[in-house]
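For this depiction, one protein chain was excluded, whereas all remaining protein chains were kept in their positions.
As written, the chain order gives the labels A, B and C, with residue 1 at the start of each chain.
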Amino acid sequence: MHTAKDKARLMARIRRIKGQAEALERALENEVGCAEVLMLVASMRGAVNGLTAEVMEDHIRHHIVDPANDNSSQARGAAELIDVLRTYIK
Amino acid sequence: MHTAKDKARLMARIRRIKGQAEALERALENEVGCAEVLMLVASMRGAVNGLTAEVMEDHIRHHIVDPANDNSSQARGAAELIDVLRTYIK
Amino acid sequence: MHTAKDKARLMARIRRIKGQAEALERALENEVGCAEVLMLVASMRGAVNGLTAEVMEDHIRHHIVDPANDNSSQARGAAELIDVLRTYIK
Partner (left out) sequence: MHTAKDKARLMARIRRIKGQAEALERALENEVGCAEVLMLVASMRGAVNGLTAEVMEDHIRHHIVDPANDNSSQARGAAELIDVLRTYIK
């Protein structure tokens, strides 16, 4: 269960990844150099990492505890975890 | 410059990732649970890692030295690097 | 704040990493081959990932919600997150 805003953001990220897959298909069709293919793959990987971090963060906020709505020690723990995950997954 | 066989393999991997992005779009549209979305994202990440390792390996074989065609110490070095990359990127 | 048992487990993991760093120092002193050094580094990386996943899991259990002590929907959300993190960080 995501909010409409979360869902729109996730959709935009997923469509970006689909666009990157299509760009890679075209690049291979057009026989671009290997170095350029490696760049496109690296940038797709960055986009998948960004999506992963965002889905985990949404999961924490909506299914565990949302630091934005809460001042408890659990909420502080969740805020710390979100910070660590953002650093870790990129 | 990839061989036709390499190119077909890379294309299959890229189309799989595009299919996974489309499955994720449908999953979000259908409001599936967060845990299932996290699984789909993890499996897309595995596919992107597999693609990365394969593009790097093709690059080594075609632009540096191919261990399959060569018995030099460079070729052994390249074979060791390919092994390490396969372990590292997954 | 960790339980004594958690702390002992984390200490064992950290000492293992220290031992791996010492093995790497000796390997370099003894001029072992590059391929062997790459293996030792890969295994240290695995150990650091294992430590990361365990510290994150302890953080979730002790500072957010512990699925072992609780049957709430938050606890289920935390259990799902722990599963995903274990898969992701390795």
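In this section, contacts are C-beta pairs under 8 Å (C-beta built on N, C-alpha and C of every residue); 3 or more make two chains touch, one makes a residue touch a chain.
Remember, predicted model here, so these are calculated numbers, not experimental data.
Asks: In terms of residues, what is the contact footprint of the unshown chain on chain C?
Replies: Counting only chain C, the missing chain is touched by 1-2, 7, 10-11, 14-15, 17-18, 21-22, 24-25, 28, 31, 33-35, 37-38, 41-42, 44-45, 48-49, 51-52, 55-56, 58-59, 62-63.
Asks: For chain B, which residues reach the chain that was dropped from this view?
Replies: On the chain B side, contact with the omitted chain comes from 52, 56, 59-60, 63-65, 73-74, 76-78, 80-81, 84, 88-89.
Asks: For review purposes, identify every residue of chain A that touches the missing chain, sorted by number.
Replies: 34-35, 38-39, 42, 45, 77, 80, 83-84, 87-88
Following the convention adopted for this analysis, only the chains that are shown with their structure count from here on.
Asks: Line, ring, star, complete or other: which one describes how these chains touch?
Replies: complete
Asks: Just give me the whole-number Å value for how far the CA centre of chain A lies from that of chain B.
Replies: Centres of chain A and chain B (C-alpha means) sit 19 Å apart.
Asks: In chain A, which residues are in touch with two or more of the other chains?
Replies: If we look for residues of chain A contacting two or more partner chains, we find 52, 56, 59, 63.
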